[in-house]
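This is the structure I have questions about; it appears just below.
Note that one protein chain is taken out, while the other chains of the complex remain in position.
Presenting chain A:
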(Lines give C-alpha, C1' and ligand atoms only; values in the text may rest on other atoms or scores of the structure.)
Protein backbone atom coordinates (compact mmCIF):
# COMPACT_ATOMS: atom_id res chain seq x y z
CA UNK A 1 0.00 0.00 0.00
CA UNK A 2 2.62 2.41 1.10
CA UNK A 3 4.66 1.61 -1.94
CA UNK A 4 1.72 2.48 -4.13
CA UNK A 5 1.22 5.72 -2.33
CA UNK A 6 4.83 6.59 -2.90
CA UNK A 7 4.73 5.97 -6.57
CA UNK A 8 1.71 8.22 -6.95
CA UNK A 9 3.38 11.13 -5.25
CA UNK A 10 6.47 10.66 -7.34
CA UNK A 11 4.67 10.52 -10.64
CA UNK A 12 5.18 14.07 -11.82
CA UNK A 13 8.86 13.81 -11.19
CA UNK A 14 8.95 10.62 -13.15
CA UNK A 15 7.22 12.23 -16.08
CA UNK A 16 10.01 14.69 -16.34
CA UNK A 17 12.53 11.96 -16.07
CA UNK A 18 10.80 9.86 -18.64
CA UNK A 19 10.78 12.61 -21.20
CA UNK A 20 14.48 13.04 -20.76
CA UNK A 21 14.86 9.34 -21.29
CA UNK A 22 13.84 9.45 -24.91
CA UNK A 23 16.52 12.02 -25.39
CA UNK A 24 19.05 9.99 -23.53
CA UNK A 25 18.08 7.02 -25.63
CA UNK A 26 19.41 8.74 -28.66
CA UNK A 27 22.41 9.83 -26.74
CA UNK A 28 23.20 6.33 -25.64
CA UNK A 29 22.93 5.11 -29.21
CA UNK A 30 25.49 7.69 -30.06
CA UNK A 31 27.67 6.49 -27.25
CA UNK A 32 27.31 3.01 -28.76
CA UNK A 33 29.01 4.40 -31.81
CA UNK A 34 31.69 5.81 -29.62
CA UNK A 35 31.01 9.38 -30.63
CA UNK A 36 30.42 10.74 -27.18
CA UNK A 37 30.82 9.66 -23.65
CA UNK A 38 27.95 10.25 -21.26
CA UNK A 39 28.91 12.72 -18.65
CA UNK A 40 28.42 11.41 -15.13
CA UNK A 41 26.22 14.34 -14.25
CA UNK A 42 23.75 13.50 -16.95
CA UNK A 43 23.78 9.84 -16.10
CA UNK A 44 23.14 10.40 -12.44
CA UNK A 45 20.04 12.33 -13.36
CA UNK A 46 18.80 9.39 -15.31
CA UNK A 47 19.73 6.58 -13.00
CA UNK A 48 18.22 6.29 -9.57
CA UNK A 49 20.23 8.44 -7.26
CA UNK A 50 19.50 6.30 -4.27
CA UNK A 51 19.00 2.61 -3.92
CA UNK A 52 18.54 0.08 -1.21
CA UNK A 53 21.61 -1.66 0.05
CA UNK A 54 21.75 -5.21 -1.20
CA UNK A 55 20.23 -7.59 1.25
CA UNK A 56 21.45 -11.10 1.01
CA UNK A 57 18.55 -13.03 -0.45
CA UNK A 58 17.91 -16.60 0.45
CA UNK A 59 17.53 -17.19 -3.24
CA UNK A 60 18.95 -20.67 -2.91
CA UNK A 61 15.73 -21.72 -1.23
CA UNK A 62 13.49 -20.26 -3.88
CA UNK A 63 15.18 -21.00 -7.17
CA UNK A 64 15.89 -24.37 -8.72
CA UNK A 65 19.54 -25.10 -7.81
CA UNK A 66 20.40 -26.26 -11.31
CA UNK A 67 19.17 -23.03 -12.88
CA UNK A 68 20.85 -21.02 -10.15
CA UNK A 69 24.17 -22.76 -10.71
CA UNK A 70 24.00 -21.85 -14.39
CA UNK A 71 23.27 -18.22 -13.61
CA UNK A 72 26.14 -17.95 -11.17
CA UNK A 73 28.91 -19.67 -13.04
CA UNK A 74 28.36 -17.98 -16.39
CA UNK A 75 29.78 -14.71 -17.69
CA UNK A 76 26.90 -13.02 -19.47
CA UNK A 77 26.77 -10.61 -22.36
CA UNK A 78 24.03 -8.07 -21.75
CA UNK A 79 21.47 -6.73 -24.19
CA UNK A 80 18.30 -4.74 -23.73
CA UNK A 81 14.98 -5.78 -25.25
CA UNK A 82 11.98 -3.56 -25.87
CA UNK A 83 8.66 -4.90 -24.50
CA UNK A 84 7.48 -8.14 -26.11
CA UNK A 85 4.13 -8.03 -27.88
CA UNK A 86 1.80 -10.92 -27.07
CA UNK A 87 4.36 -12.94 -25.23
CA UNK A 88 2.66 -15.57 -23.07
CA UNK A 89 4.37 -17.46 -20.28
CA UNK A 90 1.87 -20.25 -20.97
CA UNK A 91 3.10 -20.76 -24.52
CA UNK A 92 6.72 -21.62 -23.75
CA UNK A 93 6.45 -25.16 -25.17
CA UNK A 94 5.26 -23.85 -28.47
CA UNK A 95 7.99 -21.18 -28.51
CA UNK A 96 10.57 -23.92 -27.99
CA UNK A 97 9.33 -25.72 -31.09
CA UNK A 98 9.12 -22.55 -33.15
CA UNK A 99 12.60 -21.36 -32.27
CA UNK A 100 14.07 -24.83 -32.93
CA UNK A 101 12.45 -24.79 -36.36
CA UNK A 102 13.65 -21.25 -36.97
CA UNK A 103 17.24 -22.13 -36.15
CA UNK A 104 17.05 -25.24 -38.32
CA UNK A 105 15.80 -23.10 -41.21
CA UNK A 106 18.54 -20.53 -40.68
CA UNK A 107 21.08 -23.31 -40.69
CA UNK A 108 19.65 -24.73 -43.89
CA UNK A 109 20.12 -21.37 -45.55
CA UNK A 110 23.68 -21.46 -44.34
CA UNK A 111 23.19 -18.37 -42.29
CA UNK A 112 24.70 -17.26 -39.06
CA UNK A 113 24.48 -20.39 -36.94
CA UNK A 114 28.01 -21.58 -36.70
CA UNK A 115 28.95 -23.54 -33.67
CA UNK A 116 32.08 -25.57 -33.47
CA UNK A 117 31.35 -29.09 -34.68
CA UNK A 118 27.74 -28.23 -35.24
CA UNK A 119 26.93 -31.33 -37.22
CA UNK A 120 23.73 -32.24 -35.51
CA UNK A 121 20.44 -30.75 -34.56
CA UNK A 122 19.60 -27.95 -32.20
CA UNK A 123 16.85 -28.29 -29.68
CA UNK A 124 15.56 -25.26 -27.84
CA UNK A 125 13.98 -25.24 -24.42
CA UNK A 126 12.16 -22.34 -22.79
CA UNK A 127 11.51 -22.50 -19.08
CA UNK A 128 10.34 -20.19 -16.35
CA UNK A 129 12.76 -19.52 -13.53
CA UNK A 130 10.49 -19.63 -10.50
CA UNK A 131 11.28 -17.51 -7.50
CA UNK A 132 13.33 -14.81 -9.20
CA UNK A 133 10.83 -11.99 -9.46
CA UNK A 134 10.83 -9.50 -6.64
CA UNK A 135 8.09 -6.96 -7.19
CA UNK A 136 4.51 -7.73 -8.11
CA UNK A 137 4.87 -6.03 -11.50
CA UNK A 138 7.90 -8.02 -12.59
CA UNK A 139 7.25 -10.60 -15.29
CA UNK A 140 8.60 -14.03 -14.50
CA UNK A 141 12.16 -14.64 -15.68
CA UNK A 142 12.52 -16.90 -18.71
CA UNK A 143 15.49 -19.15 -19.34
CA UNK A 144 16.23 -20.22 -22.90
CA UNK A 145 18.68 -22.99 -23.58
CA UNK A 146 19.84 -24.43 -26.87
CA UNK A 147 21.03 -28.00 -26.83
CA UNK A 148 23.11 -29.58 -29.54
CA UNK A 149 22.46 -33.20 -30.32
CA UNK A 150 25.40 -34.47 -32.32
CA UNK A 151 24.72 -36.40 -35.47
CA UNK A 152 26.78 -39.43 -34.57
CA UNK A 153 26.42 -39.36 -30.83
CA UNK A 154 25.36 -42.39 -28.85
CA UNK A 155 21.74 -42.74 -27.85
CA UNK A 156 22.34 -42.19 -24.17
CA UNK A 157 24.69 -39.26 -24.59
CA UNK A 158 22.98 -36.14 -23.23
CA UNK A 159 22.62 -33.18 -25.57
CA UNK A 160 25.15 -30.45 -24.83
CA UNK A 161 23.99 -26.96 -23.91
CA UNK A 162 25.64 -24.64 -26.43
CA UNK A 163 23.76 -21.42 -25.73
CA UNK A 164 21.89 -20.00 -22.76
CA UNK A 165 19.90 -16.85 -22.40
CA UNK A 166 18.05 -15.23 -19.54
CA UNK A 167 15.24 -12.76 -20.09
CA UNK A 168 14.56 -10.99 -16.88
CA UNK A 169 13.05 -8.04 -15.08
CA UNK A 170 13.89 -7.55 -11.43
CA UNK A 171 12.32 -4.66 -9.53
CA UNK A 172 11.48 -2.87 -12.76
CA UNK A 173 10.11 0.65 -12.36
CA UNK A 174 6.41 0.05 -11.56
CA UNK A 175 5.45 3.29 -13.25
CA UNK A 176 6.97 2.22 -16.48
CA UNK A 177 5.63 -1.32 -16.30
CA UNK A 178 2.11 -0.12 -15.56
CA UNK A 179 2.20 2.44 -18.32
CA UNK A 180 2.63 -0.26 -20.95
CA UNK A 181 -0.39 -1.06 -23.13
CA UNK A 182 -2.11 -4.37 -22.59
CA UNK A 183 -0.53 -7.33 -24.37
CA UNK A 184 3.03 -6.15 -23.80
CA UNK A 185 5.35 -8.09 -21.52
CA UNK A 186 8.42 -6.30 -20.36
CA UNK A 187 11.53 -8.41 -19.85
CA UNK A 188 14.04 -5.69 -20.64
CA UNK A 189 17.28 -7.48 -19.83
CA UNK A 190 18.76 -10.29 -21.90
CA UNK A 191 21.79 -12.06 -20.50
CA UNK A 192 23.23 -14.38 -23.11
CA UNK A 193 26.14 -16.72 -23.28
CA UNK A 194 27.19 -18.85 -26.22
CA UNK A 195 28.00 -18.61 -29.90
CA UNK A 196 27.45 -15.22 -31.50
CA UNK A 197 25.55 -16.83 -34.39
CA UNK A 198 22.99 -18.37 -32.08
CA UNK A 199 22.55 -15.10 -30.21
CA UNK A 200 21.66 -13.31 -33.41
CA UNK A 201 19.36 -16.16 -34.49
CA UNK A 202 17.49 -15.99 -31.20
CA UNK A 203 17.31 -12.22 -31.43
CA UNK A 204 15.91 -12.23 -34.94
CA UNK A 205 13.30 -14.84 -34.02
CA UNK A 206 12.19 -12.70 -31.08
CA UNK A 207 12.09 -9.61 -33.28
CA UNK A 208 9.88 -11.36 -35.82
CA UNK A 209 7.64 -13.05 -33.30
CA UNK A 210 7.18 -10.41 -30.64
CA UNK A 211 7.83 -7.25 -32.60
CA UNK A 212 10.62 -6.13 -30.31
CA UNK A 213 14.07 -4.64 -30.73
CA UNK A 214 17.40 -5.68 -29.21
CA UNK A 215 20.41 -3.50 -28.54
CA UNK A 216 23.74 -3.90 -26.84
CA UNK A 217 23.61 -2.86 -23.21
CA UNK A 218 26.80 -1.22 -22.06
CA UNK A 219 27.37 -0.68 -18.39
CA UNK A 220 27.95 3.01 -17.88
CA UNK A 221 30.66 4.59 -15.80
CA UNK A 222 28.13 5.46 -13.09
CA UNK A 223 26.62 1.98 -13.01
CA UNK A 224 30.08 0.49 -12.59
CA UNK A 225 30.65 2.82 -9.66
CA UNK A 226 27.31 1.76 -8.22
CA UNK A 227 28.39 -1.87 -8.48
CA UNK A 228 31.61 -1.11 -6.64
CA UNK A 229 29.66 0.51 -3.83
CA UNK A 230 26.93 -2.14 -3.66
CA UNK A 231 29.45 -4.95 -3.58
CA UNK A 232 31.74 -3.25 -1.06
CA UNK A 233 28.73 -2.70 1.16
CA UNK A 234 28.35 -6.50 1.43
CA UNK A 235 31.76 -6.97 3.06
CA UNK A 236 30.39 -7.62 6.55
CA UNK A 237 28.12 -10.41 5.32
CA UNK A 238 30.33 -12.02 2.74
CA UNK A 239 33.89 -10.91 2.23
CA UNK A 240 34.60 -9.18 -1.08
CA UNK A 241 38.27 -10.11 -0.58
CA UNK A 242 39.47 -7.47 -3.00
CA UNK A 243 38.16 -4.53 -4.95
CA UNK A 244 39.69 -4.31 -8.37
CA UNK A 245 39.20 -1.46 -10.81
CA UNK A 246 40.71 -1.18 -14.26
CA UNK A 247 41.09 2.20 -15.88
CA UNK A 248 42.38 3.12 -19.32
CA UNK A 249 44.07 6.46 -19.82
CA UNK A 250 43.93 7.93 -23.31
CA UNK A 251 47.65 8.48 -23.84
CA UNK A 252 49.84 7.08 -26.60
CA UNK A 253 50.19 4.12 -26.29
CA UNK A 254 47.11 3.63 -24.04
CA UNK A 255 47.92 3.14 -20.38
CA UNK A 256 46.02 0.53 -18.40
CA UNK A 257 45.88 1.05 -14.66
CA UNK A 258 44.77 -1.81 -12.44
CA UNK A 259 44.00 -0.65 -8.93
CA UNK A 260 43.32 -3.44 -6.46
CA UNK A 261 42.36 -2.57 -2.90
CA UNK A 262 42.29 -4.97 0.01
CA UNK A 263 38.66 -5.88 0.74
CA UNK A 264 38.58 -4.89 4.38
CA UNK A 265 40.37 -1.58 3.73
CA UNK A 266 37.92 -0.79 0.94
CA UNK A 267 35.06 -1.47 3.31
CA UNK A 268 36.48 0.77 6.00
CA UNK A 269 36.83 3.58 3.50
CA UNK A 270 33.27 2.92 2.40
CA UNK A 271 31.89 3.07 5.91
CA UNK A 272 33.80 6.29 6.54
CA UNK A 273 32.00 8.00 3.66
CA UNK A 274 28.54 6.69 4.57
CA UNK A 275 26.12 9.23 5.95
CA UNK A 276 25.43 9.05 9.62
CA UNK A 277 21.99 7.43 9.88
CA UNK A 278 21.20 9.32 13.10
CA UNK A 279 21.64 12.67 11.42
CA UNK A 280 19.09 11.85 8.77
CA UNK A 281 15.95 13.22 10.36
CA UNK A 282 13.63 12.66 7.44
CA UNK A 283 14.32 8.98 7.04
CA UNK A 284 10.88 7.72 7.96
CA UNK A 285 9.76 6.34 4.63
CA UNK A 286 13.28 5.83 3.35
CA UNK A 287 14.73 2.43 3.75
CA UNK A 288 17.23 2.60 6.55
CA UNK A 289 19.79 0.92 4.39
CA UNK A 290 19.51 3.16 1.39
CA UNK A 291 22.65 4.23 -0.41
CA UNK A 292 22.95 7.62 -2.04
CA UNK A 293 24.84 8.52 -5.16
CA UNK A 294 26.73 11.11 -3.11
CA UNK A 295 28.10 8.36 -0.93
CA UNK A 296 29.15 6.43 -4.01
CA UNK A 297 30.88 9.52 -5.39
CA UNK A 298 32.62 10.23 -2.10
CA UNK A 299 33.86 6.65 -2.02
CA UNK A 300 35.24 6.94 -5.56
CA UNK A 301 36.78 10.27 -4.67
CA UNK A 302 38.50 8.69 -1.69
CA UNK A 303 39.92 5.89 -3.80
CA UNK A 304 41.09 8.30 -6.46
CA UNK A 305 42.67 10.73 -4.02
CA UNK A 306 44.69 7.96 -2.39
CA UNK A 307 45.91 7.04 -5.85
CA UNK A 308 46.66 10.65 -6.74
CA UNK A 309 48.60 11.22 -3.54
CA UNK A 310 51.07 8.56 -4.64
CA UNK A 311 51.25 8.88 -8.39
CA UNK A 312 50.06 12.45 -9.02
CA UNK A 313 48.03 10.98 -11.83
CA UNK A 314 44.35 11.83 -12.10
CA UNK A 315 42.26 8.73 -12.73
CA UNK A 316 39.26 10.90 -13.57
CA UNK A 317 40.98 11.59 -16.88
CA UNK A 318 40.67 7.92 -17.73
CA UNK A 319 37.81 5.58 -18.40
CA UNK A 320 36.69 2.98 -15.90
CA UNK A 321 36.58 -0.25 -17.89
CA UNK A 322 36.07 -3.01 -15.45
CA UNK A 323 35.34 -3.61 -11.78
CA UNK A 324 35.43 -6.83 -9.84
CA UNK A 325 35.30 -8.31 -6.38
CA UNK A 326 34.90 -11.85 -5.15
CA UNK A 327 31.15 -11.29 -5.53
CA UNK A 328 31.29 -10.65 -9.26
CA UNK A 329 32.74 -8.68 -12.11
CA UNK A 330 31.39 -6.18 -14.60
CA UNK A 331 32.89 -4.69 -17.75
CA UNK A 332 31.81 -1.52 -19.50
CA UNK A 333 31.34 -3.53 -22.69
CA UNK A 334 28.36 -5.18 -21.03
CA UNK A 335 29.83 -8.38 -19.68
CA UNK A 336 28.80 -9.43 -16.22
CA UNK A 337 29.57 -12.29 -13.93
CA UNK A 338 27.77 -12.78 -10.67
CA UNK A 339 29.78 -15.07 -8.45
CA UNK A 340 27.62 -15.08 -5.36
CA UNK A 341 23.93 -15.93 -5.74
CA UNK A 342 23.05 -14.06 -2.52
CA UNK A 343 23.57 -10.71 -4.17
CA UNK A 344 22.32 -11.63 -7.61
CA UNK A 345 19.00 -9.88 -7.13
CA UNK A 346 20.52 -6.50 -6.28
CA UNK A 347 22.89 -6.68 -9.25
CA UNK A 348 20.08 -7.65 -11.60
CA UNK A 349 17.94 -4.85 -10.19
CA UNK A 350 20.58 -2.32 -11.17
CA UNK A 351 20.96 -3.88 -14.61
CA UNK A 352 17.18 -3.97 -15.14
CA UNK A 353 17.17 -0.28 -14.39
CA UNK A 354 19.93 0.32 -16.94
CA UNK A 355 17.99 -1.68 -19.54
CA UNK A 356 14.75 0.20 -18.83
CA UNK A 357 16.56 3.49 -19.48
CA UNK A 358 17.07 2.31 -23.04
CA UNK A 359 13.36 1.76 -23.64
CA UNK A 360 11.80 4.12 -26.14
CA UNK A 361 8.79 6.02 -24.91
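Here is the rule we go by: contacts are C-beta pairs under 8 Å (C-beta built on N, C-alpha and C of every residue); 3 or more make two chains touch, one makes a residue touch a chain; residues count from 1.
Basically, contacts and distances are computed from a predicted model.
K.L.:
From the list "Protein YAE1", "Glycosyltransferase family 62 protein", "ATP synthase subunit gamma, mitochondrial" or "Centromere protein N", give the UniProt name belonging to the chain omitted from this structure.
P.N.:
"Centromere protein N"
K.L.:
Which of these, A:262, A:289 or A:333, touches the one chain of the complex that we don't see?
P.N.:
With A:262, A:289 or A:333 as choices, the missing chain is touched by A:262.
K.L.:
With the full complex in mind, choose from A:91, A:179, A:216 or A:272 the residue touching the hidden chain.
P.N.:
A:272
K.L.:
For the chain that got dropped from the picture, name the residues of chain A it touches.
P.N.:
Looking at chain A, the ones touching the missing chain are residues 249, 251-262, 265, 268-269, 272-273, 302, 305-307, 309-314, 317-318.
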